[in-house]
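Only one protein chain is missing; all other protein chains are in place.
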Amino acid sequence: MHLSNLHIERAVRAALEEDLGHGRDITSECLIPLSEHATATLTAREDGILCGLMLALSAFSLTDIEFDMTVEKQDGDELKAGDVIAEITGPARSLMTAERVALNLLTHLSGIATLTHRFVSEIEGTGAEICDTRKTIPGLRMFQKYAVSIGGGSNHRFGLDDAILIKDNHIAIAGGISQSLDQAYMLAGHTVKIEIEVDTLEQLQEVLDNGKADIVMLDNMSPETLKKGVEMVNGAMVIEASGGVNLDTVRAIGETGVHYISVGALTHSAPSLDIGLDIR
Amino acid sequence: MHLSNLHIERAVRAALEEDLGHGRDITSECLIPLSEHATATLTAREDGILCGLMLALSAFSLTDIEFDMTVEKQDGDELKAGDVIAEITGPARSLMTAERVALNLLTHLSGIATLTHRFVSEIEGTGAEICDTRKTIPGLRMFQKYAVSIGGGSNHRFGLDDAILIKDNHIAIAGGISQSLDQAYMLAGHTVKIEIEVDTLEQLQEVLDNGKADIVMLDNMSPETLKKGVEMVNGAMVIEASGGVNLDTVRAIGETGVHYISVGALTHSAPSLDIGLDIR
Amino acid sequence: MHLSNLHIERAVRAALEEDLGHGRDITSECLIPLSEHATATLTAREDGILCGLMLALSAFSLTDIEFDMTVEKQDGDELKAGDVIAEITGPARSLMTAERVALNLLTHLSGIATLTHRFVSEIEGTGAEICDTRKTIPGLRMFQKYAVSIGGGSNHRFGLDDAILIKDNHIAIAGGISQSLDQAYMLAGHTVKIEIEVDTLEQLQEVLDNGKADIVMLDNMSPETLKKGVEMVNGAMVIEASGGVNLDTVRAIGETGVHYISVGALTHSAPSLDIGLDIR
Amino acid sequence: MHLSNLHIERAVRAALEEDLGHGRDITSECLIPLSEHATATLTAREDGILCGLMLALSAFSLTDIEFDMTVEKQDGDELKAGDVIAEITGPARSLMTAERVALNLLTHLSGIATLTHRFVSEIEGTGAEICDTRKTIPGLRMFQKYAVSIGGGSNHRFGLDDAILIKDNHIAIAGGISQSLDQAYMLAGHTVKIEIEVDTLEQLQEVLDNGKADIVMLDNMSPETLKKGVEMVNGAMVIEASGGVNLDTVRAIGETGVHYISVGALTHSAPSLDIGLDIR
Amino acid sequence: MHLSNLHIERAVRAALEEDLGHGRDITSECLIPLSEHATATLTAREDGILCGLMLALSAFSLTDIEFDMTVEKQDGDELKAGDVIAEITGPARSLMTAERVALNLLTHLSGIATLTHRFVSEIEGTGAEICDTRKTIPGLRMFQKYAVSIGGGSNHRFGLDDAILIKDNHIAIAGGISQSLDQAYMLAGHTVKIEIEVDTLEQLQEVLDNGKADIVMLDNMSPETLKKGVEMVNGAMVIEASGGVNLDTVRAIGETGVHYISVGALTHSAPSLDIGLDIR
Partner (left out) sequence: MHLSNLHIERAVRAALEEDLGHGRDITSECLIPLSEHATATLTAREDGILCGLMLALSAFSLTDIEFDMTVEKQDGDELKAGDVIAEITGPARSLMTAERVALNLLTHLSGIATLTHRFVSEIEGTGAEICDTRKTIPGLRMFQKYAVSIGGGSNHRFGLDDAILIKDNHIAIAGGISQSLDQAYMLAGHTVKIEIEVDTLEQLQEVLDNGKADIVMLDNMSPETLKKGVEMVNGAMVIEASGGVNLDTVRAIGETGVHYISVGALTHSAPSLDIGLDIR
């Protein structure tokens, strides 16, 4: 996924305004002369996958135009504790002002990329792919999904508007699986994919008989049931497994032959990756 | 901490707009008749502390004005898996449209309140308090800090503008501890508190000798060193411990006599609390 | 397509602010006493399809809270010249202030719905559907696409983010049709459909051989060529015809067996439908 | 009329954000390497008047800072089908991302300038001027009125706040023509012009007798009646004809001696002008 | 002048967000229980003209929906020290939170209305009117001009876009008075008035000879010179006097026969009017 400058700048500007509150960094303005310059490095404090560097660097360049930056790592690179990510030289006062926003963005997104990478590594060779969900932190979905892609994951839909995902509640209200699929097929535009969630193999059979779904989500099934589901589908649809996925269970799920495994925790529960800024 | 309606509505509206993207929930508009009504419950799926209920309910009321809501729990209540938090009756289509935004806010903030509560419980009886940091997720600081307060924690400063916190980099540039404190004392307005971070007891002594700090942050010290620091300060300043704090180490730190223990993980790494919406 | 209140209010508020400029309706404030009430009707001045009534009514209710409204027609209804669409009673000053914004939205969207309806009627019975494009007027895409759906058309993608559409320039840069499709198939998430544009039947064959496209757009082909294309595809993909479509040519295109006919003019060149507001 | 950079950038940024939805151009990011560069030309596909070039070029420069642009035509120039308008060289991915927004703005505004120019040409030599109305497409008034001026038309008021226009409904509520004019004259500031709409020559006489209007709008009158009106006014006021104006009727209206002819269709019903972007 | 709810709410919401900063009123949330109710009065502490009451009341109703308000005075009413303006009953916490914003708006706008009223009273009976300028405080022009109208003044143009005002610098660049007027007359739309500033009676004669100006501004002239100017104009144009106007000089200027006297101080230097909020 490619982030546009438009969205990066808007997000970083909002983050700076949030941190500056009434508009000042009292500590820095009291202690650091305007003319003072300094050089700082962004340095990894633990191992992981780097993500969000352009956002972090924007925090500095939006605070002050005078920064020189040398980039040592790129989004997606593996970091070892101690690795220098980038070196930033410029007005010391602005450097201190932008520090926390830069780190908050960088450590959060790198945390997501790192957790995604661990899931991806766990299922290496199975042919399955890890993907995200809409269980994101409000305001950051675009960036969190970017981090998933940087970590080697694939992106599920970005919002309620870019694909159909029929869940149990929709089925209940619409009057059954086949009726839901017929209706979605008739009303969705032709550029929209249709995915449906099923909890049992009986429901899966109904989806197969109907034939209008592009993707079926097998929800909360054991690896054994998933395997049976994969056999039943036999290539007729894309299969996504979801529910109860963690680093202990993901390999077994990946080996069942499903195409995608969706993991909400990538975006709602990834711990941040420790990265610091050191003034030299 | 008290959240204003102004801020709740603005944040929830932005979250809904993010999820709706180009402006529609394709699945619901294809499958759910406009006239259909339904009742749903917000239900805890694991134990924890509830936080963010007003935001979650706003997601529904901002999507459609016709909802009836019955509230069973309040922010700060302990939840047991299975507990019904609220019951919501209204247009089924809007119910489905607002669901994910409501849950994303509720599970994230309840996750923070729950983790805070675990830290707070861990140090019960020591007299210390848990507090947060500026290591928050951009765009949500106000709400994350609210969640910390609901979980029983105390709030550190909300931004660069509402207190002075002198860190090692500031000290290095300003030319030493005492000079930093003198300068901050002279330039900060009289309504602003001054906190300074020290790494050693020698530095702590310099802070004590200077006498102008309101709060000292003892960074990355062992419980033994912290205890010595507490004795040295002897009530002259508020003492905050930070660095290397986790659920295993926090009790020992709390028992040293420090007043506050700041924990970045509360806001940058809290896993979400599982809460679901069930249509009846 | 279902429009959310959130988006309606935001758009109408912006339209009112645009018309009010520095914040006042000089004519009305000079001539109409604050206490004066009046009743007005929205009345069709020519035949067509109504669209945008909720936006028009919002113009009044966002200007003043005291309006009573009686609705005689709904979006999608056929209008005959002289038909009363709605009756609005309230403060005369606010009625005059909101009039132009209400009519500008209503006549523009009804114009699109009406033109769409004419295209749809033209191909009745052929089994083809009329759809829109991204050739919309900036700022109004969501509402223009809503008007297309109200006129009986189907919606193509809403933006660059919700489906893949590979055009000649993409093919040229990516190095050919098959390579483009392979790459898109590999990199697009599984919830995203892939459409590709071709200009010749040779290219169409290449798309068929590759097998990874969901939709093929046959661009600027004669009805005869389209027919051959439909035979070649033989149900393997959704077929969309585009280019050179107008009310004279659309029937012949619809009879070739294509599934969708996309028409840019629906949104970039629809004349407005004449609707007026009469004070009684 | 002169457009400020402030307004151009704000409008174009909003248009890009609308098209990018959740923030990505999936097609281009899948198919075009970041390092690929390309050159494209904006080329007229039919004859008309160019308008909006600065907005179109902004679409590229706001998407990516690395573009080189060579401009061959200026706003107001006559275009022949095949004319190259500008040449743009830069990152191929961003070129494709910005293409549609650039064209949507350019073809819409050029469509308005072209239609205006046709009306203006039609009345050449009569001494009358074509002007626009407030019947614009919400969100684009400033730009649509700019396009009218580029097409050789004159601008009527930009909003409810910059001139008084007393219409039949105002007269009815205020209690007659003379009373309306007296009141407007007394209450409007001295920098505001007063225009009044009349439907009959009797009303016109009442306006003349009152003497406080700067402009009179003769609404929906035949050329013969207009001529009589012009004689009655005899230079005492500016005269604007409106209602039932189209390319067939405008010349006869222009020859009656009225000063301005206002045409709503310029902004609410102008078909777009076909302009394309070709990658070389 | 009539203020729309749209503009009032937007301005008051922004003012509340400015005062709340990171989103909380710490004092009130610590000291006032959520359930506590109170009644407060807005009371004049000095004599003057009331202005801005709707904005002040909005500060309360936007903070909390539960307020009951009784209004004793209206905008434009004369206040005596001690007069109760309005009584507000509702949640005590929100009452305290909104207090300062309500008062800041009310005292500022009442200050302007009061000062305007003093100027207006000073010239009573002369036939001249006091008007404002564009020398306003950024962000508040609409409201400041409203206050001028409430104080009995008239409004000059609201921005650069709603009238032409040719000043010395324009004349110098355009090449003289007559050339400036010719050009403005030719290029300005017919709904726009033309005003020109002159410093000498020779210049005034040039304006009179040209005949295309609607208004002439006599800048920095003594009452004697103004009188001569009035005689020269002899009813041919509206005359505005400006420059060096204060409460001591305004009467003499008003008696010269000019129509308008513009006073920048009304909006850039009016002291606030003391109004307080008392909890009962």
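Per-chain residue numbering starts at 1, and chain names A, B, C, D and E are given in the order in which the chains are listed.
The definition used in the following text is that a residue touches a chain if its C-beta (ideal position, glycine included) is under 8 Å from a C-beta of that chain, and two chains touch if they have at least 3 such contacts.
Every value quoted in this text rests on a predicted model; they were computed, and no experiment measured them.
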Visible chains in contact with the missing one: A, B, C, D, E
Which of B:A163, B:L181 or B:L218 contacts the chain that the document leaves out: B:A163
Listed residues A:R13, A:H37, A:K212 or A:R251, member touching the removed chain: A:R13
Residue among E:T107, E:Q203 or E:T256 touching the omitted chain: E:T107
Hidden partner chain, touching residue among B:C131, B:L208 or B:I253: B:C131
Interface residues of chain D (partner: the chain not displayed): 1-7, 141-142, 158-159, 161-162
For chain E, residues in touch with the removed chain: 11, 14-15, 18-32, 36, 38, 92, 96-97, 100-101, 103-105, 107-108, 111, 134-141, 158-167, 169-170, 172-174, 180, 183-184, 187-188, 192, 265, 268-272, 279
Sites on chain B contacted by the missing partner chain, in the whole complex: 131, 154-158, 161-163, 165, 189-193, 195, 214-215, 238, 240, 259-260
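We take it that only the chains that are shown with their structure count from here on.
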Each chain counted as touching chain A and chain D at once: B, C, E
Size of the rotation, in steps of 5 degrees, that lays the CA trace of chain C over chain E: 120
Copies chain B and chain C touch via same or different residues, half shared test: different
Most distant chain from chain B, judged by the mean position of its C-alpha atoms: D
Chain centre separation in whole Å, for chain B relative to chain A (CA means): 22
Distance from the mean Cα position of chain E to that of chain D, given in whole angstrom: 33
For chain B paired with chain D, centre-to-centre distance based on mean C-alpha positions, whole Å: 52
Sequence positions of chain A contacting 2 or more other chains: 21-22, 141, 158-159, 161-163, 165, 192
Touch-based graph of the chains, sorted into line, ring, star, complete or other: complete
